[in-house]
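Missing here: one protein chain of the complex. Every other protein chain is in place.
Labels run A, B and C following the written order; every chain starts at residue 1.
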Amino acid sequence: MSEGEARRRPDWRAWFAPRGRRTGMWAFVLNRITGLLLLAYVFVHLAVLSVLFQGPAGYDRLVRWMSSWPFLLFDVALVAVLLVHGLNGVRLVFVGLGAGSHRQREWFWAAMAAAAAVFAYTTYLILAPAWR
Amino acid sequence: MIGAGSTGAAIAHDLASRGIRTAVVERGEPASGTTGRNHALLHSGGRYVVKDPESAVECIQENLLLRRAAPGVIEETGGLFVAIDDEDLAYREAFLEGCRRAGVPAEEIPPDLARRLEPGLTESVRAAVRVPDAVIDPYRLVLSWLATAQANGAEVFPFTPVEAVEVRAGRVAHVVAHDLVHRRRLRLEAPVVINAAGPWAGRVAALAGVEVPVQPSAGVMVALAARLNQRVINRMRPPGDGDIIVPQRATSIIGTTSWNVESGDRIPVPPDHVRRMIEEGAKLLPAVREAPVLAAFAAARPLVAGNKESDGRELSRGFQVFDHGRDGAEGFMSVVGGKTTTSRLMAEIVADRVCEKLGVQQECRTRELALLPFHRFRWREGG
Amino acid sequence: MAEVELTVRVLRGPARASAAGGRYETYTLRADAGWSLLDVLEALQAGPAPDLMYRHSCHHASCGTCALRVDGRERLACLTTVGQIAAGRLGERTGHGKDYRLPRGARAAVTLEPLRSFPVLGDLAADFAEFFGKLDAVEADLVAARGEEATHFEHCITCGACMSACPIVASDLEYLGPAPLALALRGLQDPTKTGSDARRLAAADQPHGVWRCHHVFECTAACPAGVDPGQALMELRARLVRRRLGWREGARR
Partner (left out) sequence: MGERGYSVWAWLLQAFTGLLLVVLVALHMVANHFAKRGLLTYRDVAALFADPYWLVLQLALLFAVIYHGLNGLRAVILDAGLSPAGARRLDWALFALGAAMAAYGVGLALSIGGWLGSR
């Protein structure tokens, strides 16, 4: 009878539990994960750039290092995450104010299609210099 | 109180509002029996003006009282009685006369106006009469009654089936019920125990060793996945199968058939009844035939078994109170029959009797009292 | 009608804080393809599970008591038929009035769980007290339908399906959630009803109001009444934004 026994507890695992769910949920999961990844990346990015304080020698060493294959692949992944988060985000701004929200599923796939197209092109641009 | 359908809930509200300590035990969800599965019609009385004028008078009076007490659970749609063939037309005079006598505000309108108001109506409308029918949400009405009773100190125990009604030395002593929510046995001592179990009233009465002449009479209703009418549409003729279509939210509900069953449990929905509902309904609103079915369902009305046994429609729609003091169970009463529309009146009469038994002098206040919104109801204390 | 050998896995257990923590019981029964899940549950009650707890009232999608999770998705038990389950057509709103042409001796299995994000009274019965408190906060009422529009927020039957489907309702206990917010908008839109618009707007504008919504739209997908609470939320937010920016409301009827 005590109230405590019946009081439910916050369950944030539901954010990442797409069982039985549909497109909108996948979009949300993607947005949330990419958002958190990007925030983590911003911290790393700013921290790494502190080498700029050390002048040209340190920075150019870093740039050479970052032009290597593993880092370029990391950049490619970063672009993918940015595109997914960014273009889905554009959808969310409009959908979030009620514009086209009953077509939100279609807009999600449109955003992802646009993301894929831009991704293909940028991947080429990033990796092409490394070929030669 | 045993049972939280419209009868039990209305009585609990009445008793609690008179300051009488009240507890309600219900075997499942409130309104999970007959009440929940009714037509959703708030009767104007029009359906009874010819055959059962007393019921008609009660209906129109209670209709107006309920609109004031619980506007939040009522859709003020209005209703139409329409005649579509010669036989219906022959009923018109008696119908209008009945309305006049019962005090049901009825206004005859030209058939083409009826079709303008309800474009879905059949072209063969020959006569049409407007009445103050309305659509009610029976589940939320029951919750409103119970919520108001709770606010007045009543205790409500859903999911608490009754296991025993103890009678000692010719008096009802206590009720034992299994509270499934808190997994405990409840022992409720009360000088008066009221059996409002609807079609299951016979079973509950048997626990106290007495008998109640209740005849469950089943009816099938068909809800369509479209709202084809904005007003309640009745066939202008004596009540029969498929002669009423009630709009509720996004649906239109066609009702109903009638046949006697053993109990309120596990009532089948015979496919031919569904077909008949659709055929009869289509005579009023042709689009019924094409509209997809949302659900077909059945419920049992708890009718008072009279001497005359037939298909159940001939039995009185009124209610009866059985005082089992005569049967050796003083303080135990059964309430059988009735309609959701007139539950408040029924409750007033029953509560007056209870007050008499308890020696309490408190006037009934439910005519004036507004009900709390349904969402104030709580399934358990402190919830 | 065809008979189906139906295996029902039911998440059972005493009153508890959420659906989690129960145990699955499995029952097998022969069921008519035309039965709804309410018929199935009643049959279980009459047979192997006499004290099975579940909520039901109107049996035609109007009372909003019988919502539960069927194979992980929110469904009204009254609209879900055995034939529909056997045919794997749970995406359809109702299984009534359809002939799924099941083969003779068809078998099917289904898992039933109470709604997510609700305390449980026992077995499949969700406790709506907390949810009803949120309806109270926006002064929700049953509002009469008016005309035929694409979206009728008044069709909301407060069944809780959207609340169960929403991932934020699960984590923020104070979040009003889709149905209460949709009904807040409905209350604002309906000039004939009582209730305080200021209170509704205040409830929608607080941090646990519309701002917690992240456009998942599972509420809309789960709604058995075609209400589209997601759209309602967006409109409500747009209203709050316009008001804050000092734009005049569009022509008020």
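The working rule: contacts are C-beta pairs under 8 Å (C-beta built on N, C-alpha and C of every residue); 3 or more make two chains touch, one makes a residue touch a chain.
Please read all numbers here as calculations on a predicted model, not as lab measurements.
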Displayed chains contacting the withheld chain: A, C
Touch with the omitted chain, as defined above, among C:Ala20, C:Leu90, C:Ala109 or C:Ala202: C:Ala202
Omitted-chain contact residue, chosen from C:Ile168, C:Leu181 or C:Cys223: C:Ile168
Interface with the undisplayed chain - residues on subunit A: 10, 12, 15, 32, 35-36, 38-39, 42, 46, 49-50, 52-53, 55-56, 59-60, 63, 66-67, 75, 79, 82, 86-87, 89-90, 92-93, 96-97, 122, 125-126, 128-129
Residues of subunit C in contact with the chain not shown: 168, 171-175, 202, 205-207, 209, 211-212, 214, 237, 240-241, 244
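Definition applied: only the chains that are shown with their structure count from here on.
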Chain centre separation in whole Å, for subunit C relative to subunit A (CA means): 32
Inter-chain centre distance, subunit B versus subunit C - centres from mean C-alpha coordinates, in Å: 26
Distance between chain centroids, defined by C-alpha means - subunit A, subunit B (Å): 57
Multi-partner residues of subunit B (at least 2 other chains): 182, 380, 383
Residues of subunit C touching at least two other chains: 15, 119, 127, 130
Interface residues, subunit B side, partner subunit C - complex: 28-32, 35-37, 40, 72-77, 137-140, 158-159, 178, 180-183, 221, 223, 225, 227, 247-251, 253, 265-266, 269, 271, 292-297, 299, 373-380, 383
Complex contacts: residues of subunit C adjacent to subunit B: 1, 14-15, 34, 36, 39, 42-43, 46, 51, 53-65, 78-79, 93-94, 96-97, 119, 121-122, 125, 127-130, 132-133, 135-136, 139-142, 144-145, 148, 152, 154-155, 157-158, 225-226
Subunit A - residues contacting subunit C, complex: 5-15, 17, 19-25, 27-28, 31-32, 92, 95-98, 101-102, 104-105
